[in-house]
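The other protein chains are all here in position, but one chain of the complex has been omitted.
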Amino acid sequence: MTVHSAHPPGFAHQFEDMQQQREAGSLGMWVFLLTEIMFFGGLFAGYIIYRALYLPAFEIGSHLLEVQFGALNTAVLILSSLTMALAIHSAQVGKRRAQVWFLITTMILGAAFLAIKFTFEWHHDYVEHLVPGFGFIIRPEWGAAGQHVPMFFCFYFFMTGLHAIHMIIGIGLLTVLTVMAHRGRFAPEYYAPLEVSGLYWHFVDIIWIFLFPLLYLIGGRYIGGGH
Amino acid sequence: MSDHVVPVKLYIGIFVALLCLTALTTGVAYIDLGAFNTVAALAIAVVKMLLVVLFFMHVKYSGRLIQVFILAGVLFLAILVTFTLADELTRHWSPTPTGWGMIVPLLSRFF
Partner (left out) sequence: MSTATIDVHEAPAGSHVNYLNAKYGVKSWLLTTDHKRIALLYLVSITLMFFVGGFFAVLMRLHLIEPQGALVQPETYNKLFTMHGVIMVFFFLVPSIPATLGNFLVPMMIGARDLAFPRLNLLSWYIYVIGACFTLYAVISGGVDTGWTFYTPYSSSFSHTSVIPTALGVFITGFSSILTGLNFVVTIHKMRAPGLTWFRLPLFIWAIYATSIIFILGTPVIAITLFLLGLERLLHIGIFDPAIGGDPILFQHLFWFYSHPAVYIMILPGMGVMSELVTCFSRKKIFGYSFVAFSSLSIAIISFLVWGHHMFVTGQSIYAGLIFSVLSFMVAIPSAVKVFNWTATLYKGSISYDAPMLYALGFIGLFTMGGLTGLFLASLATDVHLNGTYFIVAHFHYIMVGGAVMAYLGGIHFWWPKITGRLYPDGWARFAALVIFVGFNLTFFPQFMLGYLGMPRRFAVYPAEFQVLNVMSSAGASILGIGYLIPLIYLTWSMRYGPAAGPNPWGAKGLEWTTPSPPPTENFEEIPVVTEDAYDYAHSTVTRG
């Protein structure tokens, strides 16, 4: 019979011991990330197919995006993954204040990502009439490929939009975690919620790692034009 | 999931590598490599993903089970893309066989 007083805080009684609980929690988050791969995957699949069919239009669309913001956002997210990993590390070595500061930094970086995206990129695209369904204007200089350029922007907004929704959810998770960490809920014996949320956060980073080249770097930007 | 504590130095090293790769992929986009541009961009993205997965997500220190699950996701996504492309890209192929494909109707003339 298990002796319940020996179990650390956070132990759930359907499990036999903490080890089983940790492994189940981790596996559970990975299975969830697998479903997220397939969820985003539908959009990636559509993107790949239409890019194969309408490459010139996708190149035009891609060149209309601003690489500097995409690259900056990539750096912001990579930094946030570092701070998230360091937050978990702090819990592993029992540093409560460091945990909290790293979690807050991660949240701020996530918010910065969203701010850059919504104000500098999306708003700019809206003003330039590049948002399908919201006054999209096909420009004559796009030529014959012009009628398919809205397709690129559909994928741009749907994919970065879905990614942004996941970021917002992530920031929400981090808020809860920060409060818990501040209250000293995490320690070297029990930091599973941090680890598991870290997996989610890194996954959202990985999605962006693929979105950046696929959306911003199509067809090259070399001087002399694309092919 | 592991109790393995990854040293802070390693995390920072991975972070620097990721930043360098981001700069690399952005820089390579400004060089004309033809179709290889896409290959390079995707290859760099895969390397970045592996760094995040193996070190930030601790998969290097995890069991086989999780690696199988990740591979399953990639595999089934590849199935979705490949089979759909098999349709989309062959839509306008000529229905009349040419080349080696002509053997079938030719044979059926004699049998």
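Letters are used for the chains, namely A and B, taken in the order the chains are written, and counting of residues starts over at 1 for each.
In this text, a contact is a pair of C-beta atoms (placed from the backbone, for glycine too) under 8 Å apart; a residue touches a chain by one contact, two chains touch by 3 or more.
Bear in mind the structure is a predicted one, so any value in this text is a computation, not a measurement.
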Options A:46, A:70, A:193 or A:213, residue touching the unrepresented chain: A:46
Touching residue (missing chain; options A:34, A:86 or A:103): A:34
From A:82, A:100 or A:151, residue that would touch the chain that is not displayed: A:151
Positions on chain B where the hidden chain makes contact: 65, 72-73, 76, 79-80, 83-84, 86-88, 90-91, 93, 95
Residues in chain A touching the chain absent from view: 1, 12-16, 20, 23-24, 27-28, 31-32, 34-36, 38-43, 45-46, 49-50, 53-54, 57, 132-133, 136, 147-148, 150-151, 154-155, 158
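Just so it is clear, only the chains that are shown with their structure count from here on.
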Gap in Å, rounded to a whole number, between the CA centres of chain B and chain A: 19
Contact set on chain A toward chain B in their complex: 22-23, 25-27, 30-31, 33-34, 37-38, 41-42, 44-45, 48-49, 52-53, 67, 71, 74-75, 78-79, 81-82, 84-86, 89, 92-93, 192, 195, 198-199, 202-203, 205-206, 209-210, 212-214, 217-224, 227
Chain A-touching residues of chain B, taken from the complex the two chains share: 1, 3, 5-6, 8, 11-12, 14-15, 18-19, 22-23, 25-26, 29-35, 37-38, 41-42, 44-45, 48-49, 52-53, 55-58, 62, 65-66, 69-70, 72-74, 76-77, 80-81, 84-85, 88-89
